[in-house]
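A short worksheet on the structure shown next.
Every protein chain of the complex appears in place save one, which is left out.
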Amino acid sequence: MSKLIFNRRRFLGTAAMTGAALASPAYLRRAHAQGGEVNIWTYNDFVPEAFKKQFEAETGIKVNVRLVDDQGKQFNLLAAEQPNPSVDIMTVAGHRFLQFIESDLLAPMDTDRLSNWDKINPTFSESDWSTINGNKWGVPILSGMEVLSYNTDLVTAEEAQTWDTLFSEKYKGQTAYIIQDMLSIVMLMKGYDGNFIEYADDHEKAAEIMAEIQQFMIEKKPLVRKYYDSGAEIQQMFVNQDIALGHSWNGPAAALINDGFPLAMSIPQEGSYGFVYTLNVANNAPNADNAYTFLDAMLSSPEIGAAMTKASGFISTYKDSAQYLTDLEKKSTSFPEEQLANLQFFRAEQNELKYGLMDPAVEAIKAA
Amino acid sequence: MSNEAASRATQDVDAHTRVGRTFWGRLSNWSPYRALMGLVTASPRRQFLILAIFPLLWVLTQHLGPMLQMVRVSLTDAYPVAPGVEQHFTLDNYARFFGDQIFWQPFFRTLIFAGGFTFCTLILTYPVAYFLARHVSRKNQMLFLLLLLIPFWVGEIVRTYAIMILLGNTGALNLVLQSLGLIDRPIPFMYTSFSMGVGIVYLTALYMLLPLYSALEKLPRSYNEAAADLGAGAWTRFRRVTLPLTIEGISSGCTLVFLISTGFYATPVLLGGPSTTTFAETIAGFFHVAGDEWPTGAAFATIMFFAALVLTAVFQKLMNALRKGDTK
Partner (left out) sequence: MNRGNRILLSCVYWAFVLYVFVPLILMILMGFKDSKFIGFPIKSWTLDWYTGIFADAEILSTLGYSAAIAVLATLISVAVGTWIAVLLEGRKFWGRTAIFGMTVLPALVPGIISAIAFRIYARYLGIEPGMGAIVWAHAVHNVPFVVLVVMARLSTLPKSQLEAARDLGADPIIAFLRITLPYLVPAILGASIFCLLLSFDDFVRSFFLGGYEPTLPVLIFAKLKSGMSPEINAIATVALVLTAAIGIWAERFTRRMNKDTKA
């Protein structure tokens, strides 16, 4: 706790120093005349408190943050509010775009209104998943990935080089994974395309593959301790030593590492998937102008990106944000080049095919 | 309550209404009030209507309304409706349940678990309620009851995580057992039906305890004494006197617990294992995953709801039969 406060204070101080750069552009002065408010749905710790205060002070725009805890609830809530949402900015993961876009819940992102758009690492801003129907839909802020996390007292780095370890007799009853995410990873393990792009024109083949994967997962069911849902759950399983290794997102694992727990992550050789959290402007947003002002201000300094990484454990999409991290934080949010080469992003194009096959498979595996 | 109390109460009313010095007396002599009362009580029929109109409106608009919305959604093919899409009536969402066996397993598991946990809760809480109602002096009963209620002020999630650090491999229970030398390696309590049961009984105990307590508390102690005078042993007294007279409390406690436990979501998801998926989890999946699954989720919820209701009705009938059989 004390560490957190210290970091925050430091951030406030330096943010005030760099504040001149932040306050000078004309868009802020214009906004100041407007005042008003901006409504945001986001996860805890995604919008740094210090940044929020500074933004409010400099623009006169009141920032209302509504904390959410998953994508599905944001979707349901927004759907229930249509066609006149109360929200301006939401937090959606890139590969979930399509669901929101098809239900007409998001407005296309006008990147010309964001003077700081080029401060984002192009790996994220210009990636294959980020353009749908010829438009950009969100501002990438944090990147997550599917990793193999392991207790370094119990599992060797070598064993963690392959997803097979997760299904080995040796660790029977000491593993856990998110079943939906694991289906895509097992497809990679078996040499298939977990994004289903390759099977866009061959639905029969896709169904065959999914049947094979489902069979594999059911066979391996006696080995797993828990199918879990949230990051907090796997953290607790590691702390309680209920498991020795598991599939997880990098954010929750990084938080454990930063707290001194003997944990490490790897992107195994068979490969894995990454995803990006983006901030999106809602269709018919009541304060769209303020939303753009907010997004542009948020992108203005890599230090803001670093603050988000510190709080969440996810990797910042900002150029040069790593220089503001401590060594431990750098370690918990970076991977060797050869491992990163195995990573690809989740794609949304074939989501209908993918989830149409996956959701029943998940039910079947759980029921088996 | 006795005739003595009744007569005291009537004396009260008597005195106040006639003398007209107190608030009540003045109120009933105040002419606008009398006029109003005259209107309200003109006939028993009017009196009943005035009493009934508000509850009727309330349950129709507030209780039935949301449910009807859900049933309506369950009969459509798309919800929420995207612009430009037309909504159609369909029974497919119900057909989906009956057409696919993978949904039956969590469904029946939920009903069986709910029944089992209800029974466990009853067995565990009955002696507690009995002790409270029969062996604790009336003065202290409220205090002892409040003591049991304190833990329920902690939210479900925080409490569930506390159970995790109780039952985990490095949890408190394993630590204690290890330090006592009873075990060498930690016992994996977590993510089994056992850990799930511990969590669920925690959630349901309150709903069982209160009806049982109020049923036992009403039971005159003299009955038992009379039976004892007649030479009945403790077990016989319990079986022939206490149990039949508290069957109403048992029945309402079990009904409440059963119905509520079919809807549990967070605790089974967090404490259960790979093979304890409940139907609530299945239903919630339809609301988390994608928009066009709302109708399916709503249909499944409707099915679960009616199944639980039918089972409860059967159970109530059974209990009634039991009660009648006993009094014969």
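Going in written order, the chains are labelled A and B, and every chain counts its residues from 1.
The working rule: a contact is a pair of C-beta atoms (placed from the backbone, for glycine too) under 8 Å apart; a residue touches a chain by one contact, two chains touch by 3 or more.
What you see is a predicted model; the values in this text were computed from it and never measured.
Enquirer: Give the labels of the shown chains that the missing chain contacts, considering the complete complex.
Expert: Spelled out, the missing chain touches these shown chains: A, B.
Enquirer: Among B:L75, B:A114, B:L132 or B:I200, which one touches the chain that has been omitted from the display?
Expert: B:L132
Enquirer: Among B:P32, B:P55, B:G99 or B:G181, which residue is in contact with the omitted chain in the full complex?
Expert: That would be B:P55, which touches the missing chain.
Enquirer: Using the touch definition from the top, which of B:A78, B:I102 or B:I165 touches the missing chain?
Expert: Spelled out, the listed residue whose C-beta touches the missing chain is B:I165.
Enquirer: Which residue numbers on chain B touch the omitted chain?
Expert: Looking at chain B, the ones touching the missing chain are residues 1-3, 5-7, 9-10, 12-14, 16-17, 24, 27-28, 37, 40-41, 47-48, 51-52, 54-56, 58-60, 62-67, 69-70, 73, 124-125, 127-128, 130-132, 135, 142-144, 146-159, 161-163, 165-166, 168, 170-172, 175, 202, 205-206, 210-211, 214, 218, 234, 252, 256, 259-260, 262-263, 265-266, 280, 283-284, 287, 294, 297-298, 301, 304-305, 308-309.
Enquirer: Residues of chain A in contact with the chain that isn't shown?
Expert: Given the touch definition above, chain A has residues 1-2, 5, 39, 43-45, 64-69, 73, 76-77, 80-81, 86, 230-232, 235-236, 239-240, 251-252, 255-256, 258-261, 311-313 touching the missing chain.
Everything below uses one rule, namely that only the chains that are shown with their structure count from here on.
Enquirer: Express in whole angstrom the distance between the two chain centres, defined as the mean CA positions of chain A and chain B.
Expert: Comparing mean C-alpha positions, chain B is 39 Å from chain A.
Enquirer: Applying the document's contact rule, which stretches of chain A touch chain B when the two form their complex?
Expert: 70-73, 75-76, 79-80, 82-83, 99, 102-104, 173, 221, 224-227, 229, 232-233, 236-237, 239-242, 355, 359-360, 362-364, 366-367
Enquirer: Where on chain B does chain A make contact in their complex?
Expert: Its residues touching chain A are 80, 82-83, 100, 102-103, 105-106, 161, 164-165, 168-171, 186, 188, 190-191, 269-270, 273-275, 277, 281-282, 285, 287-291, 294.
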